[in-house]
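Below, a portion of the complex is reproduced, with chain positions unchanged.
Order of writing sets the chain letters: A and B. Residues in each chain are counted from 1.
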Amino acid sequence: MRSQRFGDRYQLRFESGELVAESLLGWLKANEIGYATMTGLGAVSGATVSYWNAETHQYETHELREQLEVVSLIGNVTVKEGAPFTHIHVTLGRRDLSIVGGHFNDATVHPNLEIWLQRESETVERLLDESSGIFLMHLPEDG
Amino acid sequence: MRSQRFGDRYQLRFESGELVAESLLGWLKANEIGYATMTGLGAVSGATVSYWNAETHQYETHELREQLEVVSLIGNVTVKEGAPFTHIHVTLGRRDLSIVGGHFNDATVHPNLEIWLQRESETVERLLDESSGIFLMHLPEDG
């Protein structure tokens, strides 16, 4: 993965064959990012994507083993249990232009994935919400 | 809804069961936002989404009553007839990873919706375009 910094913004480019989750989390940790927003696009040779089942409170995970456009990538970075945590959703495009997508777990880049970030100097933490089993952003202000 | 401000940027988090449109418009009014851009992701237990019919010049509105991932949420805030106005489009993900979407009217959050905004100090107004029946951004510069 390669990067360029512009003040509190960054452009990242993942290499072909790179696994996104490990590279991204390593970079976030090295750059001590406690809160950021992310946007991106590119293409992958495979991806793991999930749907949150509201009845079971579990993520149902699907492995997609095909060449897909990353048509949209939207996410944020927070801190969960002391480490950077990403929350990312993606739409993925097939050869016939049909689209699938959901909660992003990981992907293998091919040939190129471009993600840009806007960081803040503050940290936003996630705390467990017992009613959903989800870690939610801890934000200070009501309303 | 909870929020955190970072200068001219904000992170919002909607609570489970919250209706997005009313909460968001109330927050925009309270914060006197005259122009902002928005990005978000999350999940909802139902949503109202529209398609603009170019022949009738009417929005055709669909009620989706199911648990859906908000895979992308992209929008902006302007001022229409003296009040904050949101223009938002969403892609929504089903359990089989298929995607539907269009013009966002409203949704019921479940369990979590995260929207971030970048505001400007200026206001952008929308004015009626008689040929389409749509309120368009009034922007000063040609080309």
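Going forward, a residue touches a chain if its C-beta (ideal position, glycine included) is under 8 Å from a C-beta of that chain, and two chains touch if they have at least 3 such contacts.
Quick caveat, the model's predicted, so the values are computed rather than measured.
Asks: Beyond the 2 chains sitting in the coordinates, how many copies does the whole assembly comprise in total?
Replies: Every protein chain is the same sequence, and the full complex holds 3 of them.
We take it that only the chains that are shown with their structure count from here on.
Asks: At what distance in angstrom does the C-alpha mean of chain B lie from that of chain A?
Replies: 21
Asks: In their complex, what parts of chain A are in touch with chain B?
Replies: 35, 37, 39, 49, 51-54, 60, 62, 64, 72, 74-76, 87-91, 99-103, 118, 120, 122, 124, 129, 131-132, 134, 136-137, 139-143
Asks: In their complex, what parts of chain B are in touch with chain A?
Replies: 1-6, 9, 11-13, 16, 26-27, 30, 39-41, 43, 45, 67, 69-74, 91, 93-95, 97-99, 110-112, 114, 116
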